[in-house]
Each structure stands twice: as structure tokens, then as C-alpha cells.
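The complex appears here minus one protein chain, its other protein chains still in place.
When the chains are written out, they are named A and B in that same order, and each has its own residue count from 1.
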Amino acid sequence: MTDFLFAAAGFVLAMVAVGLVRVLRGPGDADRMMAAQLLGSGGIAALLLGGAATGNGSVVDVSLTLALLAAFASIAFVKFAPFSADDSSES
Amino acid sequence: MIVDAVYAAPALLILSLGIYSTIVRDTFSATVGFIAYGLLLTVAWVQLHGVDVALTEAAIGGGLTGLLLVRASARLRPTEALARAEAPGGAMRLLAGLMAGGVFVVLAIAVLSLPDPAPTLAPQAAEHMASLGVGNPITAVLLAYRAMDTMLEAIVLLLALIGVWSLAPDRVWGGRPGPRYNADPEGILAFIARVLPPVGIIVGIYIFWIGADHPGGKFQGATIVAAMWLLTMMAGLADAPPINRRWVRILLVAGPAVFVAVGVAGALTAGAFLGYPEGWAKPLILVIEFALMPSLALTLGLIMAGTPERPAAP
Partner (left out) sequence: MSSLVDVFTYITIATGAFFFLAGTVGLLRFPDTLTRLHALTKADNLGLGLIVLGLLPQVDGVMNGLKLIAIWLLVLLSGADAGQLIARAARRTMRRAAPHREGPAGAAGSRSSAMEPTAKAGGQP
């Protein structure tokens, strides 16, 4: 069970890594804004799996905080991102 | 074997993200890379068994620093073309490379020559925790053994806030920080700014409360509460208060003032500044935490809200 959970955590992290490469390369700022979302769901999954594997109960609180703050980061990105190269102000 | 791979993966990811953030030319992309790096550091801290630090990293490094950097990159947008046009000459690049290499060598020597096993005060810290009544050794260190550092840190945050305020133009001194944000009140941003903050505030208070015996504490809790407040501000549902209001200033100072008062009381009753008399440790720690948490949340929120840009309503 422990090995399986560790393997699952590693797999999810690998998926996050591959996804990050694509997201950060994506043309346009909207693609890059997705990084916070990707890390939010992937990072939380990896944390929960790793925590269950090591028997560490407090990762649940870290995941809770991560969920809230990743959402906050996504919204901050959308609110303040410049939307095109030749536009220096919002809307 | 699998365990090693799982432990190595975040380290490799963090390294790559660090390189990406440094190399990429666009400021916004660098900011996104840096925030991703911060969120991944949370995983790394958990792996290193620093759960309290992981909580702080998620809260500050992921959320608040993200907001700060993204806003800064938005302001820098008009100058970016100009900045990109300047390219340093070969000599400058060589010098920069040499200095970076030098720092790397010094750091490598320092890390590799660390004594093993590392000298530690952990046993002494653990043996006195019972008399304090707290179960979390981090809280014991922060609020009992090194309470002085925590007090100074709270005051430093206050000074940082005053520094942010000092950037205000004269005519709006005392006014409201930041621009007035507007969002469609029926729209999505307003929706999540109504639904998320109540949950977030409960989580923040919960993390503050369990800090006594489990990873957590007032700083992480205050950061979460501040982030939720900033969310409502970004959606236009709440506005930053004018900084000349008396309640703002009283609330900001209340936390550090209580801390200093406890310290002086300790000097009178226990023989040392911030000393705790026998049996009074737990109640005093609670008093400090309860006073400091709202002040911290307000301080962090106001620092993130920015410099005053609008005059206070008369």
C-alpha cells in the first residue's frame, strides 16, 4: 500500500511536470495563468498521497491552505495579467 | 527506489522552474514560474518534515507574493520593451557570471562542510515543552524560547507597512490604498468573492487555533485571512479603509503593543523581558496570539493593498 501510494504521488508529480512544460510554453498569457490551477490540483493530489503513504496527518491542513491560496493566485493572475503585448492597460 | 524518485521529483521540478524564471524574458511568465516554484516548495518542505514552513510557504509564497509580483509586473509592462532593448555587454556578462560562480562555490563549500550530525538544541527544547503546555515545538520556540524574535518580526512588518505608506503622494496621504476595483456584481469574480472568504476565514482561524499542538499558528492563519480580505477587495465587494482612520491605526498597533506589554510584565514578574512566570506560560501565549492575529491580518492585507492612491472621503 505504501509503495503504491508513493508511486501514485510520483506519477501525479510527473504529470504536473509535463503539464507545466506545456503550460509555461503556451503562447499567450492565458495559457500561463493555468499554471496555478495545474499546481493546485496536482500538488494537492501529490501531497495527499504522500501524506497517506508516510502517515503524516498534517498534510491535510497544508492541502487545505494550498487549495485556498492556489485559487487566490489564479484569480490574482487573471485580474492583473496584461492581455496582449501592445496593450498597456486593462480593457 | 520509488521513494527516492518521489523525493527527487519536486527537487528537479523546483530547479527547472527556478532556471525558467531566471531565463525567460517576459516578466509575467517569470512571475508565473516563480509562483509555481513557490507552490512546489510547499511539497518540498513537507518532504523535509517542515510542515509549519510548508504552510507558511503555501500562504505567503504562493498567494501573497504572487499578488505582489503580478501587480508589479503589470505596472512594469509599459517599460518592458525598453528594458529588453538594453543588452549588457560581454564584459558585464562575464563579470556577472564570475560573481554568480563565486557565490555558488562558497555556498557549496559551506553546505558540504556542515558538521554531521548537526548540532542541535532539540532535546533541550523538547524537555521543557511540558511546562509550557504547548504540543507543537515550533510554537514553543516562536512564542516562548525566542519570543523576542517574533515580537521584533511583528514590529518589522509594521515598519514595512509604514514604508509602503510613505510612497503616497502628499495630496492623498491618509487616503485609501490602491485603486477602486470594480467587477460585475452578478459576475463570476463577485460570486467567488462571496463564497470563498467565509470558508477561508474559518480555515484561517482553524489553522491559527491548532497551532498550539499541531503545525499551524497565528502567522499562517493571519495570512489566509488577509488573502480572503484581498479577494473581496479585488472583486470590488469591499474597499480598503482610509489609513487615517483611528480604528485602523489602533488595530495595527494593538498586537505588537500587547506583546511588548507582556514582555514588560515578564520583566517585572519573572526577571527577564518576555519571561513567563511559572504556570502562566500557556495563558500568556494565548493572549499574545489572540492579540497578534488580527493585527497581523490587517497589516498583511494593508501591505498588499498598496500605497494610498485615493483621498479619504471627507
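Structure notes:
By our rule, a contact is a pair of C-beta atoms (placed from the backbone, for glycine too) under 8 Å apart; a residue touches a chain by one contact, two chains touch by 3 or more.
What you are looking at is a predicted structure, and each value in this text was computed from that prediction instead of being measured.
Check B:126, B:162 or B:188 against the missing chain and you find that the one touching it is B:188.
The omitted chain makes contact with subunit A at the following residues, 1, 4-5, 8, 11-12, 15, 18-19, 22-23, 26, 28-31, 33-34, 36-38, 40-42, 44-45, 48-49, 52, 57, 60-61, 63-64, 67-68, 70-71, 74-75, 78-81, 83-84, 87, 89-91. Residues of subunit B in touch with the missing chain: 71, 74-75, 77-78, 169, 179-184, 187-192, 195-196, 199, 235, 309.
Basically, only the chains that are shown with their structure count from here on.
With centres set at the average Cα position, the gap from subunit A to subunit B is 19 Å. Listed in rising order, the residues of subunit B touching subunit A in the complex are 2-3, 5-6, 9-10, 12-13, 16-17, 20, 24, 28-29, 32-33, 35-36, 39-40, 42-43, 46-47, 51, 54-55, 58-59, 62-63, 66-67, 70-71, 73-74, 77-78, 181, 189, 192, 196, 199-200, 203, 207, 210, 214-216, 220, 224, 227-228, 230-231, 234. On the subunit A side of its complex with subunit B, the touching residues are 3, 6-7, 9-10, 13-14, 16-17, 20, 24, 29, 32-33, 35-36, 39-40, 43, 46-47, 50-51, 56, 58-59, 61-62, 64-66, 68-73, 75-77, 79-82, 88.
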